[in-house]
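Complex shown without one protein chain; remaining protein chains in place.
What follows is chain A.
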Amino acid sequence: MAKDETQGFRLIGTRPDRPDGLDKVTGRARYGADISAPGMLHAAVVRSPHAHARIVKIDASKALALPGVKAVITRADLPTGLTGEDWNLQENTLAGEKALYDGHAVAAVAATTKLIAQDAAKLVEVTYEVLPHVTDVDAAMAAGAPVIRAGTADHSVPEGMHPNVVKYIDFGHGDVEAGFAAADLVRAQSYKTEATHQGYIEPHACMAQMGSDDRGEMWVCTQGHWYIRRMSAAVLGVDASKLRVTPSEIGGGFGGKTTIFMEPLALALSKKAGGRPVKLVMSRSEVLRATGPTASASMDVKLGMKKDGTLTAAKVMFRMQGGPYIGSSPVGEALSCALACYDVPNVMHEGYEVLANRPKAAAYRAPGSPMAAFAVESLLDEMCRELGLDPLKVRLKNAAREGTKSSYGPTYNRIGLVESLEATMAHKNLLAPLGPNQGRGVASGFWFNHGGETSVSLAIGEDGTVTVSVGTPDIGGSRASIALMTGECLGIPYEKVRVNVVETGALGVNEPTHGSRATFASGLAAVEAARQAMAEMCRRAAAEWDIDPEAVEWRDGAAHPAGPNAGKFPPMSIAEIGAKMGGSGGPISGHHEVTAGGFGASFGVHVVDVEVDPETGRTTVLRYLVVQDAGRAIHPAYVEGQYQGGAAQGIGWALNEEYVYGADGRLQNTVFLDYRIPVASDLPMIDTVIVEVPNPGHPYGVRGVGETGITPPLPALANAIHAATGARLRSLPMSPPKVLAAIKAKAGG
């Protein structure tokens, strides 16, 4: 069975059409809101217009009196006694004593039509006692800030902090003070980033049905249907196995669809309405007001550097709010990512998680890493300029490599930051001439990647074709890449493998498609399952040839006698084995389940050229380059797509996107017109270079590729804007008014 799996691939690295392409270009693909069922009701949610308010009374009598209304639910319909994150999820699904942010759900209605449900929602009378609120992270920590929920803080928080400070983290190694003393230049700065939203174009949507026996079914757009099942079951107090959750095609997630926001409401409404199916689809403004944006951050960074660019010490202090519940902000990840690109002997990280009257934050692509990179990579750039050093050479000089003890603890195995920096330095974009008001910025970025709980099954068909069942919803082409790996392993054509994303009843528990794990972990499990099936097929051939199974080898999609001593038998193809399997021992399948370790860290380097209009402060991206280590690009077109999509989101975060809260604590920009994500005319082509430093922890060398790309754009753009204008922006987004003010302040000062 010896096969060189590091080179000479037949399928890996090719770019076949994706299996779901035809359905998606013809409009046939079915997303969350695209299915209906007989007798189906429609739901609408009543949401708090206040950032912080005690719920005094909810009167649904007028709503219930409206013809066509079948059920209204409030928190009183949900079980009590939940604790920890389950309580947080229940509280976020439907407010209890207090509404904690603008848009917080307080009741839900099911009716025979969408319009009646919406009308009925307006008839639910909620009496609020409005309380003082706070939405800014620094303000929420300050003395006198309104207390969001006393007693939330865990034991880590030092005495004397405001009760909104709920978690403190610190870790590091070396002696930072000695490190700063040994530096030629020590600089410290503070940075702020606003919350942004994942901005998937498909709003959350589900259709659910649950009977009085608590058995339920759900169709839902999600990155992880086992998470939906477990969380919904916990919120409703039912057994997880009573729920069967089927994922729809998913219209983007970026981390935001790894948790529940409203799914238990559909189940509870269905049960209350006699088990009729209920469809619940969010509007865009509900998505923006009430589903997971990322955290907002306030950060201090201090770096020490020698004249030659060597980093001697680094210290970071991050404060992040992720809404009104503990554990929603990615402060721990942000700290761990902050200095992960570099080999710094002395590092110290500290962070606080803070509660605020904002929606419960969810994961967003490389959670925490973009903010951290904005702070660290901006200061690094400033110091390179001050010392007259090339920012790429300084990054290369300090780059983490195999054997480096990472800033967050573990020692790296084979990683590709050095190769990525070298590929960047050799790229033609660095030679492009720059004109007046133009500037170039560079930055590096990091993400851990992830393995996680994974269960995959594979079955050989009667005609020798192969079906793979995976539990990771396909957001960006993972069915294609898993089919390529399976076909590669079995020696059969790509077209002979069908990969299905299956429901919760069909496999063991799978974590969501998150952390850049689907192609890595489901791919790894599919390859292991294929190897099992392959071994069984060799046994079937051996039995028929009456030789030892050890004397059979698998290659080119067929069993072969392993050598001249094994006997002279013509190869037995997978199709022949499949056709005969009923009589040769029964169905042939493979199955693998694992909590996948061995994921390989991901590094990338971005270079951006901008032009800043000195009259308006508007930044135009002229040229953009993404260089990133993929480990191995299984389907390079979809790897490039991840790089380009990540860069576009990062550009949006850097230049435009932000949550804007009014003095009343209400979100001001609740539609795409005001929460403006990059459009086609905002961007240039995005150049990509795929570096391949194979991950030793995967049979084909795969690292995840999805996350890292959103990280470098934030600092790269800040660095480019500085290069173009001389003005240093330390707060995101770098919108035209802010850039203009910074240019003017510089001219004035």
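Keep this in mind: contacts are C-beta pairs under 8 Å (C-beta built on N, C-alpha and C of every residue); 3 or more make two chains touch, one makes a residue touch a chain; residues count from 1.
Note that contacts and distances are computed from a predicted model.
Selecting from "1,2-phenylacetyl-CoA epoxidase subunit A", "NADH-quinone oxidoreductase subunit E", "Manganese transport system membrane protein mntB" or "(2Fe-2S)-binding protein", the unshown chain of this assembly corresponds to "(2Fe-2S)-binding protein" (UniProt protein name). Only one of A:G103, A:G199, A:P264 or A:G452 touches the chain withheld from this view, namely A:G199. Taking the whole complex into account, chain A touches the unshown chain at residues 15, 17-18, 20-22, 24-31, 33-34, 36, 113-115, 198-203, 249-254, 281, 283-284, 475-477, 635, 637-638, 640-642, 644-649, 671-673, 677-683, 685-686.
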